[in-house]
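Here the complex is missing one protein chain, while the rest keep their positions.
Labels run A and B following the written order; every chain starts at residue 1.
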Amino acid sequence: MPEPEPKEPGSLTPDEAVTPAGGGASSLATSDAETLEGGPIPGGTASGKARSLWSDAWHDLRRNPVFVVSALIILFLVLIALWPGLIASGNPLACDLAKAQEGSQPGHPFGFDTQGCDVYTRTVHGARASITVGICATAGAALLGSVLGGLAGFFGGWWDALLSRVADIFFGIPIILGGLVFLSVVTGGSLWPVVGFIVLLGWPQISRIARGSVVTARQHDYVQAARALGAGNTRLLLRHIAPNAVAPVIVVATIALGTYIALEATLSFLGVGLKPPTVSWGIDISNASTQIRNAPHMLLWPAGALSITVLAFIMLGDAVRDALDPKLR
Amino acid sequence: MGRYVIRRLLQMVPVFIGSTFLIFFMVYALGDPVAALFGDKAPDPATAARIRQELYLDEPLWKQYGHYMGQILSGEFGTAFNGQPVTELMAGAFPVTLRLTLVAILFEIVFGITLGVLSGLRRGRSADTTVLLLTLIVVSIPTFVSGYVLQYLFGVKWGIVSPSVSPEAPFDELLLPGIVLALTSLAYVTRLSRTSIAENSRADYVRTAVAKGLPRRRVVTRHLLRNSLIPVVTFIGTDVGALMGGAIVTERIFNIHGVGFQLYQGILRQNSPTVVGFVTILVIVFLLANLLVDLLYAVLDPRIRYA
């Protein structure tokens, strides 16, 4: 099979005549060789005699308590996002200003906010918007970022130059300016423009991280070996590089999930994010932030809910990363 | 290597043109800035028309942009609405923000990597869990909350530092703002180094080094850390720019007259010379930071070479 990689002078190319100085990954060849021979469809379930890396991972995951716990938390969050009425029967929009900022009392365990709305009801009902924004924006940014960054890192050359420079320009757009331009045009304060905007701002960072990982991973011995055995680019990327480069992307994406939910708060604060009657943790956190001296309970609950969500996803990310890491086998 | 750097520097030219146009277009898309200059009163049409004419706002977009670029090529970056030249604003703001960013980055590097290494080496134990909890707190409390709380505690309650930063913005006054600014990134750096360390601590070269009888300290700093730093360095590279331009909230809270403040002001007042000028410089900072990161890859992992 011909070597498809363009080798312009000056492009980012692995040094082929390398004798690893600090670290070779020779023992990896064993686990890698298994997958090389087995060769089922990437990402598919165990369809043949030998299991792929991905199905191995799934096998491990199901037995990992960290994964089970985090998955249960996420399932719970998704459930209340879909049916908030399950645990909060009140109306998040029914507010009585006379009760402004009052503390916990019977029937209202979390107290009231500045407008006299019930904090418990709003926290439960806020899950839908916040979790949708968090998950969708993270998924979008991670997908776009890792695909573009991965390709840039793998192919190098002009492809890398183009993608990286486009990312640089996107980095340069101030959030406020971008928000005012993109989001004030799309009126109504609906969820999807906000998600789209966060993806637009978020992908460059993940793409840089993915690019860095792929640049490191692609010159490992097992990749060279696979290439020598005639593996194509798609196969190299998906089977050999991706599993070894995915860890930093997972780490950044799981934390980004939290920061994206908080970013929605900033956008709402600026008047371009979600608008009432939508209820979200972001809106409530930004409203609470100025009242921290008067009514800390207004901040505690929505911020606590955000923490639990981020915790669940960080744990999930950790478990997935461990499962994908052949060195831990 | 030299040719690679030159090529990367040359790439700045299209990026410069692209980003100035994009930002110019975006400020243009915000609409007419003149009406807001008149406050709550309705603008007097004749005066407003004169101001528009003076600022070339009555011309089509491409002409405005052409005029602006012509100005820039002759070293003229335009003026803000209060009559201050943009170059003067930049000269005042960039050094301040640079110092703030430096404090934040140092904080990220020192504390982030230390905590990351600690929890990576003690995976699953109490130190690791504690660091995870700290990370969660930092991620779920927005900067404006942590900023106000820390400012109140340190500045008013305990009176340890001045709650606001003087116009000269010396390093000691920037310490608290720098930490506030670094908090979210600290979470990323910690988690990234933890994962990398955990991943690499099982690598053969570490086992070899330990087997050779090298002291643990040396194994960690020379072999383990160096090979684990690539994702961390990448992240910090992307963060330099984000910190410089995105310090809007922190700069507001601590009354720092830096880049974030000028950008915010420029955007709200829709003054395109200010916004385009500042963003252009920021994009150049990103480019340089990324170039530096790419060069560092080769330092950290000698297998990566640049022809």
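Everything below uses one rule, namely that contacts are C-beta pairs under 8 Å (C-beta built on N, C-alpha and C of every residue); 3 or more make two chains touch, one makes a residue touch a chain.
Following the convention adopted for this analysis, contacts and distances are computed from a predicted model.
Per its UniProt record, the hidden chain corresponds to "Peptide ABC transporter substrate-binding protein" from the list "Ubiquinol-cytochrome c reductase iron-sulfur subunit", "Peptide ABC transporter substrate-binding protein", "Heme exporter protein C" or "Multidrug efflux system membrane fusion protein". Looking at B:Val13, B:Leu73, B:Val156 or B:Ala211, the residue that reaches the missing chain in the full complex is B:Val156. Screening A:His108, A:Arg235 or A:Lys275 for touch with the missing chain picks out A:Lys275. The set of subunit A residues touching the chain not shown comprises 91, 93-98, 100, 114-116, 179-180, 184, 269-272, 275-277, 287, 290-291, 293-294. Although one chain is not displayed, subunit B still touches it through residues 30-33, 35-47, 49-51, 54, 81-84, 89, 92, 103, 106-107, 109-110, 113, 148, 151-152, 155-156, 159-164, 166-167, 170-173, 175, 221-222, 225-226, 229, 251-255, 257, 261, 264-265, 267-270, 299-300.
Convention: only the chains that are shown with their structure count from here on.
If each chain is reduced to the centroid of its CA atoms, subunit A and subunit B end up 21 Å from each other. Residue ranges of subunit A in contact with subunit B, taken from their complex: 9-15, 18, 20-27, 161, 164-165, 168-169, 171-178, 180-181, 185, 204-205, 208-209, 211-213, 215-216, 219, 247-248, 250-252, 254-255, 258-259, 262, 265-266, 285-286, 288-289, 292-293, 299, 303-304, 306-307, 310-311, 314, 318, 321, 325, 327-328.
Listed in rising order, the residues of subunit B touching subunit A in the complex are 3-4, 7, 11, 14-15, 18-19, 22-23, 26-27, 29-30, 132, 135-137, 139-142, 144-145, 148-149, 152, 184, 187-188, 191-192, 195-196, 199-200, 202-206, 223, 226-227, 230-231, 233-235, 237-238, 241-242, 245-246, 248-249, 263-264, 267, 275, 279-280, 282-283, 286-287, 290, 293-294, 297, 301-307.
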